[in-house]
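One chain of protein is taken out of this complex; the other chains stay put.
Our next item is subunit A:
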Amino acid sequence: MPKRWEVYPGKSQVLCSGRCISAKNLSVFYLTLALIVISSCLFLAFDCRLLAVTLSPSVPVLAAVQFIFVLCCLLRTTFSDPGIIPRGTPDEAAWIESQLEGPQVDRDGNYRPPVRLKDVQINGRVFKLKYCFTCKLWRPPRASHCSTCDNCVDRFDHHCPWVGNCVGRRNYRYFYLFLISLSVYCLYVMVFGIVNLVLLSNMRKDFLMAMKESPTSVLTILVAFFSIWSVVGLGGFHTMLICRETSTNEDIKGSFNQRRHPDLINPFDQGNGLANCCYVLFGPVTPSLLNFREDEIGLGSSISLVTNNGRNGTVSAAAASTAVTATPAVRYSNLTRNNNDATSNSVGHVNNSVQVISESLPAQLPGDGNDVIVKNGNGAPADGVISGGTDAVGAQNSNTQSASSVHCIV
(Lines give C-alpha, C1' and ligand atoms only; values in the text may rest on other atoms or scores of the structure.)
Protein backbone atom coordinates (compact mmCIF):
# COMPACT_ATOMS: atom_id res chain seq x y z
CA MET A 1 0.00 0.00 0.00
CA PRO A 2 1.47 3.38 -0.93
CA LYS A 3 2.18 5.96 1.73
CA ARG A 4 0.33 9.26 1.55
CA TRP A 5 3.41 11.17 0.50
CA GLU A 6 3.78 8.96 -2.55
CA VAL A 7 0.35 9.94 -3.83
CA TYR A 8 0.55 13.61 -2.90
CA PRO A 9 -1.05 15.59 -5.76
CA GLY A 10 0.36 19.08 -5.25
CA LYS A 11 3.44 20.77 -6.68
CA SER A 12 5.46 20.90 -3.47
CA GLN A 13 8.54 18.79 -3.14
CA VAL A 14 8.32 15.99 -0.59
CA LEU A 15 11.65 14.97 0.93
CA CYS A 16 13.02 12.38 3.34
CA SER A 17 10.19 9.92 2.67
CA GLY A 18 7.45 12.28 3.75
CA ARG A 19 9.18 13.92 6.71
CA CYS A 20 9.88 17.24 4.98
CA ILE A 21 8.09 19.38 2.42
CA SER A 22 9.25 22.44 0.52
CA ALA A 23 8.68 24.27 -2.75
CA LYS A 24 9.87 22.58 -5.90
CA ASN A 25 12.22 25.36 -6.97
CA LEU A 26 14.81 25.87 -4.27
CA SER A 27 17.39 27.82 -6.29
CA VAL A 28 16.85 31.12 -4.44
CA PHE A 29 16.91 29.25 -1.12
CA TYR A 30 20.32 27.86 -2.02
CA LEU A 31 21.45 31.42 -2.67
CA THR A 32 20.22 32.50 0.77
CA LEU A 33 21.93 29.53 2.36
CA ALA A 34 25.16 30.20 0.49
CA LEU A 35 25.21 33.86 1.48
CA ILE A 36 24.70 33.07 5.14
CA VAL A 37 27.09 30.15 5.31
CA ILE A 38 29.90 31.67 3.26
CA SER A 39 29.79 35.05 5.02
CA SER A 40 29.74 33.36 8.39
CA CYS A 41 32.63 31.07 7.54
CA LEU A 42 34.69 33.98 6.26
CA PHE A 43 33.88 36.00 9.36
CA LEU A 44 34.69 33.18 11.76
CA ALA A 45 37.83 32.10 9.93
CA PHE A 46 39.44 35.46 9.23
CA ASP A 47 37.96 38.31 11.23
CA CYS A 48 37.66 36.41 14.44
CA ARG A 49 41.37 35.64 14.58
CA LEU A 50 42.18 39.18 15.58
CA LEU A 51 38.97 39.80 17.48
CA ALA A 52 39.32 36.72 19.69
CA VAL A 53 42.80 37.74 20.66
CA THR A 54 42.30 41.48 20.98
CA LEU A 55 38.81 41.71 22.37
CA SER A 56 37.52 38.43 23.78
CA PRO A 57 37.07 34.81 22.73
CA SER A 58 33.35 35.20 23.32
CA VAL A 59 33.04 37.18 20.07
CA PRO A 60 33.44 34.16 17.77
CA VAL A 61 31.51 31.97 20.21
CA LEU A 62 28.51 34.29 20.13
CA ALA A 63 28.80 34.52 16.36
CA ALA A 64 28.79 30.73 16.06
CA VAL A 65 25.76 30.41 18.34
CA GLN A 66 23.85 32.98 16.34
CA PHE A 67 24.85 31.35 13.07
CA ILE A 68 23.52 27.98 14.22
CA PHE A 69 20.27 29.56 15.46
CA VAL A 70 19.72 31.38 12.16
CA LEU A 71 20.36 28.18 10.21
CA CYS A 72 17.96 26.18 12.39
CA CYS A 73 15.19 28.74 11.94
CA LEU A 74 15.78 28.87 8.21
CA LEU A 75 15.78 25.11 7.76
CA ARG A 76 12.74 24.75 9.96
CA THR A 77 10.85 27.32 7.87
CA THR A 78 11.90 25.77 4.59
CA PHE A 79 11.23 22.13 5.32
CA SER A 80 8.17 22.16 7.56
CA ASP A 81 4.59 21.97 6.48
CA PRO A 82 3.28 25.58 6.36
CA GLY A 83 -0.26 24.51 7.17
CA ILE A 84 -1.30 22.80 3.98
CA ILE A 85 -4.93 21.69 4.05
CA PRO A 86 -5.16 18.20 2.53
CA ARG A 87 -7.37 17.94 -0.53
CA GLY A 88 -10.91 16.72 -0.16
CA THR A 89 -11.75 13.14 -1.00
CA PRO A 90 -13.82 12.54 -4.15
CA ASP A 91 -16.87 11.74 -2.00
CA GLU A 92 -16.61 15.05 -0.21
CA ALA A 93 -16.20 16.84 -3.52
CA ALA A 94 -19.30 15.12 -4.92
CA TRP A 95 -21.29 16.03 -1.81
CA ILE A 96 -20.28 19.69 -1.84
CA GLU A 97 -20.46 20.24 -5.56
CA SER A 98 -23.92 18.76 -5.70
CA GLN A 99 -25.04 21.63 -3.48
CA LEU A 100 -23.41 24.38 -5.53
CA GLU A 101 -25.50 26.02 -8.19
CA GLY A 102 -24.26 24.94 -11.59
CA PRO A 103 -23.33 27.28 -14.44
CA GLN A 104 -26.37 29.11 -15.77
CA VAL A 105 -27.38 31.37 -18.58
CA ASP A 106 -29.63 34.20 -17.41
CA ARG A 107 -32.34 36.11 -19.24
CA ASP A 108 -29.94 38.40 -21.10
CA GLY A 109 -28.05 35.43 -22.43
CA ASN A 110 -25.06 36.12 -20.18
CA TYR A 111 -23.14 33.17 -18.87
CA ARG A 112 -22.92 32.93 -15.09
CA PRO A 113 -20.15 30.67 -13.81
CA PRO A 114 -20.95 28.19 -11.02
CA VAL A 115 -21.49 29.94 -7.70
CA ARG A 116 -18.80 28.96 -5.30
CA LEU A 117 -19.12 31.54 -2.56
CA LYS A 118 -21.01 31.37 0.66
CA ASP A 119 -21.35 34.01 3.32
CA VAL A 120 -20.50 33.31 6.90
CA GLN A 121 -20.61 35.66 9.83
CA ILE A 122 -17.58 35.67 12.04
CA ASN A 123 -17.72 37.82 15.17
CA GLY A 124 -20.04 40.29 13.51
CA ARG A 125 -18.28 40.50 10.18
CA VAL A 126 -19.45 38.87 6.99
CA PHE A 127 -16.85 36.75 5.24
CA LYS A 128 -17.15 35.17 1.85
CA LEU A 129 -15.97 31.59 1.92
CA LYS A 130 -14.67 30.38 -1.38
CA TYR A 131 -14.85 26.82 -2.63
CA CYS A 132 -11.50 25.75 -4.02
CA PHE A 133 -12.11 23.60 -7.08
CA THR A 134 -8.50 22.39 -7.12
CA CYS A 135 -8.44 21.23 -3.53
CA LYS A 136 -12.17 20.34 -3.32
CA LEU A 137 -12.83 22.10 -0.04
CA TRP A 138 -14.41 25.21 1.40
CA ARG A 139 -11.40 27.36 2.08
CA PRO A 140 -11.27 28.52 5.74
CA PRO A 141 -11.47 32.30 6.11
CA ARG A 142 -7.76 33.04 6.34
CA ALA A 143 -6.56 30.33 4.01
CA SER A 144 -5.41 30.98 0.48
CA HIS A 145 -4.39 28.85 -2.46
CA CYS A 146 -0.72 29.10 -3.41
CA SER A 147 -0.37 28.69 -7.15
CA THR A 148 3.36 27.92 -6.92
CA CYS A 149 2.81 24.97 -4.63
CA ASP A 150 -0.77 24.21 -5.76
CA ASN A 151 -2.05 23.86 -2.19
CA CYS A 152 -4.46 25.66 0.06
CA VAL A 153 -2.49 26.90 3.04
CA ASP A 154 -4.09 27.88 6.34
CA ARG A 155 -3.45 31.48 7.41
CA PHE A 156 -1.50 31.98 4.22
CA ASP A 157 1.05 34.77 4.56
CA HIS A 158 3.04 34.64 1.35
CA HIS A 159 5.19 32.33 -0.72
CA CYS A 160 8.79 33.24 0.03
CA PRO A 161 11.31 32.23 -2.65
CA TRP A 162 14.22 33.19 -0.35
CA VAL A 163 13.08 30.59 2.10
CA GLY A 164 11.85 28.18 -0.54
CA ASN A 165 8.42 27.51 0.92
CA CYS A 166 5.05 29.08 1.65
CA VAL A 167 4.82 30.90 4.95
CA GLY A 168 1.60 29.94 6.66
CA ARG A 169 0.17 29.18 10.02
CA ARG A 170 2.54 26.41 11.07
CA ASN A 171 5.85 27.93 10.09
CA TYR A 172 5.20 31.67 10.52
CA ARG A 173 6.86 31.80 13.92
CA TYR A 174 10.02 30.16 12.57
CA PHE A 175 10.04 32.57 9.64
CA TYR A 176 9.70 35.53 11.99
CA LEU A 177 12.39 34.15 14.31
CA PHE A 178 14.61 33.70 11.25
CA LEU A 179 14.10 37.34 10.24
CA ILE A 180 14.77 38.71 13.72
CA SER A 181 17.77 36.50 14.39
CA LEU A 182 19.23 37.23 10.96
CA SER A 183 18.80 41.00 11.52
CA VAL A 184 20.68 40.76 14.81
CA TYR A 185 23.33 38.51 13.27
CA CYS A 186 23.87 40.80 10.24
CA LEU A 187 24.29 43.74 12.59
CA TYR A 188 26.70 41.76 14.75
CA VAL A 189 28.81 40.67 11.78
CA MET A 190 28.85 44.15 10.29
CA VAL A 191 29.82 45.83 13.55
CA PHE A 192 32.57 43.37 14.40
CA GLY A 193 33.80 43.35 10.81
CA ILE A 194 34.25 47.11 11.05
CA VAL A 195 35.85 46.77 14.49
CA ASN A 196 38.27 44.25 13.01
CA LEU A 197 39.24 46.65 10.21
CA VAL A 198 39.64 49.51 12.65
CA LEU A 199 41.86 47.44 14.92
CA LEU A 200 43.90 46.31 11.96
CA SER A 201 44.26 49.84 10.60
CA ASN A 202 45.37 51.06 14.05
CA MET A 203 48.07 48.40 14.02
CA ARG A 204 49.16 49.14 10.47
CA LYS A 205 48.52 52.90 10.72
CA ASP A 206 46.87 52.78 7.29
CA PHE A 207 43.27 51.96 6.59
CA LEU A 208 43.79 50.99 2.96
CA MET A 209 46.58 48.65 3.94
CA ALA A 210 44.26 47.06 6.49
CA MET A 211 41.62 46.54 3.85
CA LYS A 212 44.12 44.90 1.52
CA GLU A 213 45.32 42.66 4.30
CA SER A 214 41.83 41.52 5.18
CA PRO A 215 39.73 41.58 2.02
CA THR A 216 37.26 39.06 3.45
CA SER A 217 36.29 41.62 6.09
CA VAL A 218 35.33 44.02 3.36
CA LEU A 219 33.27 41.36 1.61
CA THR A 220 31.54 40.33 4.83
CA ILE A 221 30.76 43.91 5.77
CA LEU A 222 29.31 44.64 2.35
CA VAL A 223 27.12 41.52 2.35
CA ALA A 224 25.91 42.28 5.87
CA PHE A 225 25.28 45.94 5.05
CA PHE A 226 23.15 45.23 2.01
CA SER A 227 21.30 42.41 3.73
CA ILE A 228 20.42 44.54 6.73
CA TRP A 229 18.26 46.91 4.77
CA SER A 230 15.99 44.18 3.44
CA VAL A 231 16.03 41.85 6.44
CA VAL A 232 15.47 44.52 9.08
CA GLY A 233 12.83 46.14 6.91
CA LEU A 234 10.99 42.88 6.47
CA GLY A 235 11.37 42.06 10.16
CA GLY A 236 9.88 45.39 11.13
CA PHE A 237 7.02 44.92 8.67
CA HIS A 238 6.20 41.50 10.08
CA THR A 239 6.41 42.80 13.65
CA MET A 240 3.76 45.31 12.73
CA LEU A 241 1.65 42.65 11.05
CA ILE A 242 1.87 40.38 14.08
CA CYS A 243 0.81 43.17 16.42
CA ARG A 244 -2.21 43.79 14.24
CA GLU A 245 -2.92 40.04 13.78
CA THR A 246 -2.92 40.34 10.00
CA SER A 247 -1.15 38.31 7.38
CA THR A 248 0.78 39.70 4.42
CA ASN A 249 -1.94 38.37 2.13
CA GLU A 250 -4.68 40.19 4.05
CA ASP A 251 -2.59 43.33 4.20
CA ILE A 252 -2.10 43.35 0.44
CA LYS A 253 -5.77 42.75 -0.19
CA GLY A 254 -6.69 45.44 2.34
CA SER A 255 -9.09 43.11 4.10
CA PHE A 256 -8.77 44.84 7.43
CA ASN A 257 -7.59 48.25 6.29
CA GLN A 258 -9.37 50.65 8.59
CA ARG A 259 -8.40 53.77 6.71
CA ARG A 260 -10.07 52.57 3.57
CA HIS A 261 -13.03 50.94 5.28
CA PRO A 262 -13.44 52.54 8.70
CA ASP A 263 -16.23 50.23 9.75
CA LEU A 264 -14.15 47.11 9.19
CA ILE A 265 -12.96 45.27 12.23
CA ASN A 266 -10.46 42.49 12.38
CA PRO A 267 -12.36 39.69 14.08
CA PHE A 268 -9.13 37.84 14.87
CA ASP A 269 -7.57 40.74 16.77
CA GLN A 270 -7.14 39.86 20.42
CA GLY A 271 -7.28 43.48 21.53
CA ASN A 272 -3.70 44.59 22.06
CA GLY A 273 -0.39 44.09 20.29
CA LEU A 274 1.19 42.06 23.05
CA ALA A 275 -1.69 39.58 23.20
CA ASN A 276 -1.53 39.20 19.43
CA CYS A 277 2.24 38.65 19.56
CA CYS A 278 1.90 36.02 22.25
CA TYR A 279 -0.77 34.18 20.32
CA VAL A 280 1.02 34.22 16.97
CA LEU A 281 4.47 33.37 18.29
CA PHE A 282 3.71 31.14 21.27
CA GLY A 283 0.16 29.98 20.66
CA PRO A 284 -0.89 26.39 19.89
CA VAL A 285 0.41 24.83 16.69
CA THR A 286 -1.73 22.58 14.52
CA PRO A 287 -0.02 19.29 13.81
CA SER A 288 0.63 18.65 10.14
CA LEU A 289 -2.65 17.56 8.63
CA LEU A 290 -0.99 15.85 5.70
CA ASN A 291 -0.02 12.72 7.71
CA PHE A 292 2.46 11.81 5.00
CA ARG A 293 3.95 8.84 6.81
CA GLU A 294 0.64 6.93 6.96
CA ASP A 295 -0.71 4.51 4.41
CA GLU A 296 -3.02 5.82 1.75
CA ILE A 297 -6.23 3.87 2.17
CA GLY A 298 -7.81 3.17 -1.19
CA LEU A 299 -11.17 4.80 -1.78
CA GLY A 300 -12.74 1.59 -3.09
CA SER A 301 -13.28 0.23 0.40
CA SER A 302 -16.67 1.02 1.76
CA ILE A 303 -15.46 2.10 5.14
CA SER A 304 -12.53 4.39 5.55
CA LEU A 305 -10.33 3.67 8.48
CA VAL A 306 -11.56 4.73 11.85
CA THR A 307 -9.01 3.52 14.30
CA ASN A 308 -5.74 4.58 12.84
CA ASN A 309 -2.77 5.48 14.93
CA GLY A 310 0.17 6.60 12.83
CA ARG A 311 2.71 5.30 15.34
CA ASN A 312 1.30 1.84 15.77
CA GLY A 313 0.40 1.06 12.20
CA THR A 314 -2.97 1.04 10.54
CA VAL A 315 -5.97 -1.18 10.33
CA SER A 316 -6.40 -2.47 6.84
CA ALA A 317 -9.60 -1.20 5.35
CA ALA A 318 -10.66 -4.67 4.23
CA ALA A 319 -10.38 -6.09 7.74
CA ALA A 320 -12.21 -3.11 9.15
CA SER A 321 -15.08 -3.40 6.73
CA THR A 322 -15.55 -7.14 7.13
CA ALA A 323 -15.37 -6.92 10.90
CA VAL A 324 -17.91 -4.17 11.06
CA THR A 325 -20.37 -5.52 8.53
CA ALA A 326 -20.20 -9.08 9.80
CA THR A 327 -20.78 -8.72 13.51
CA PRO A 328 -22.49 -5.51 14.53
CA ALA A 329 -25.70 -7.21 15.60
CA VAL A 330 -23.99 -9.77 17.79
CA ARG A 331 -21.49 -7.43 19.34
CA TYR A 332 -23.75 -4.54 20.16
CA SER A 333 -27.07 -6.14 21.01
CA ASN A 334 -26.34 -5.71 24.70
CA LEU A 335 -25.69 -2.01 24.28
CA THR A 336 -29.05 -1.16 22.78
CA ARG A 337 -31.67 0.66 24.75
CA ASN A 338 -33.86 -2.35 25.65
CA ASN A 339 -31.20 -4.83 26.50
CA ASN A 340 -29.34 -3.23 29.29
CA ASP A 341 -29.85 -5.84 31.96
CA ALA A 342 -28.31 -8.89 30.31
CA THR A 343 -27.33 -11.63 32.65
CA SER A 344 -24.38 -13.40 31.11
CA ASN A 345 -20.97 -12.78 32.57
CA SER A 346 -19.36 -11.59 29.39
CA VAL A 347 -22.14 -9.17 28.69
CA GLY A 348 -21.97 -7.94 32.27
CA HIS A 349 -18.33 -7.28 31.61
CA VAL A 350 -19.24 -5.16 28.63
CA ASN A 351 -21.83 -3.29 30.63
CA ASN A 352 -19.23 -2.43 33.24
CA SER A 353 -16.95 -1.15 30.55
CA VAL A 354 -19.68 1.02 29.11
CA GLN A 355 -20.39 2.53 32.50
CA VAL A 356 -16.73 3.10 33.20
CA ILE A 357 -16.16 4.65 29.78
CA SER A 358 -19.13 6.91 30.24
CA GLU A 359 -17.31 8.79 32.99
CA SER A 360 -15.34 10.49 30.31
CA LEU A 361 -18.40 11.73 28.46
CA PRO A 362 -19.13 15.23 29.74
CA ALA A 363 -22.85 14.82 30.19
CA GLN A 364 -25.57 12.31 29.87
CA LEU A 365 -26.46 12.18 26.21
CA PRO A 366 -30.14 13.13 26.04
CA GLY A 367 -32.54 10.57 24.65
CA ASP A 368 -30.23 7.70 25.45
CA GLY A 369 -30.84 7.53 29.16
CA ASN A 370 -30.46 3.86 29.91
CA ASP A 371 -27.29 3.03 28.11
CA VAL A 372 -24.93 5.68 29.31
CA ILE A 373 -24.91 6.30 33.02
CA VAL A 374 -22.76 9.11 34.25
CA LYS A 375 -21.16 8.48 37.60
CA ASN A 376 -19.47 11.80 38.00
CA GLY A 377 -20.06 14.71 35.75
CA ASN A 378 -16.52 15.96 35.41
CA GLY A 379 -14.51 14.67 32.52
CA ALA A 380 -12.27 12.21 34.33
CA PRO A 381 -8.96 11.64 32.60
CA ALA A 382 -9.75 9.24 29.83
CA ASP A 383 -6.57 7.20 29.85
CA GLY A 384 -6.74 5.41 33.16
CA VAL A 385 -10.46 4.96 32.96
CA ILE A 386 -10.83 3.77 29.42
CA SER A 387 -8.01 1.27 29.28
CA GLY A 388 -9.60 -0.80 32.02
CA GLY A 389 -12.88 -0.84 30.16
CA THR A 390 -11.55 -1.55 26.75
CA ASP A 391 -9.36 -4.35 27.97
CA ALA A 392 -12.57 -6.10 28.95
CA VAL A 393 -14.07 -5.39 25.57
CA GLY A 394 -10.87 -6.28 23.78
CA ALA A 395 -10.51 -9.57 25.63
CA GLN A 396 -14.02 -10.51 24.70
CA ASN A 397 -13.78 -9.55 21.05
CA SER A 398 -10.29 -10.49 20.15
CA ASN A 399 -10.59 -10.70 16.43
CA THR A 400 -12.81 -7.81 15.64
CA GLN A 401 -12.22 -4.15 14.99
CA SER A 402 -12.29 -3.20 18.65
CA ALA A 403 -8.99 -4.97 19.09
CA SER A 404 -7.43 -2.33 16.94
CA SER A 405 -9.14 0.42 18.91
CA VAL A 406 -7.60 -0.98 22.11
CA HIS A 407 -4.34 -0.84 20.22
CA CYS A 408 -4.88 2.85 19.58
CA ILE A 409 -6.01 3.87 23.04
CA VAL A 410 -3.02 2.26 24.69
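Rule of thumb we're sticking to: a contact is a pair of C-beta atoms (placed from the backbone, for glycine too) under 8 Å apart; a residue touches a chain by one contact, two chains touch by 3 or more; residues count from 1.
Simple rule for what comes next: contacts and distances are computed from a predicted model.
Missing chain, UniProt protein name, picked from "Mitochondrial inner membrane protease subunit", "Bridging integrator 3", "2Fe-2S ferredoxin-type domain-containing protein" or "Ras modification protein ERF4": "Ras modification protein ERF4".
If you put the hidden chain back, the residue from A:5, A:46, A:175 or A:268 that touches it is A:268. Considering the whole complex, the residue from A:96, A:194, A:218 or A:243 that touches the absent chain is A:96. Take subunit A: the residues that touch the chain left off the picture are 72, 76, 85-89, 91-92, 94-96, 98-99, 120-123, 127, 129, 137-138, 140-142, 267-268, 278-279, 281-287, 289-291, 299-308, 324-325, 328, 331-332, 335-336, 354, 357-358, 360-363, 365-368, 371-372, 382, 386, 393, 402, 405, 408-409.
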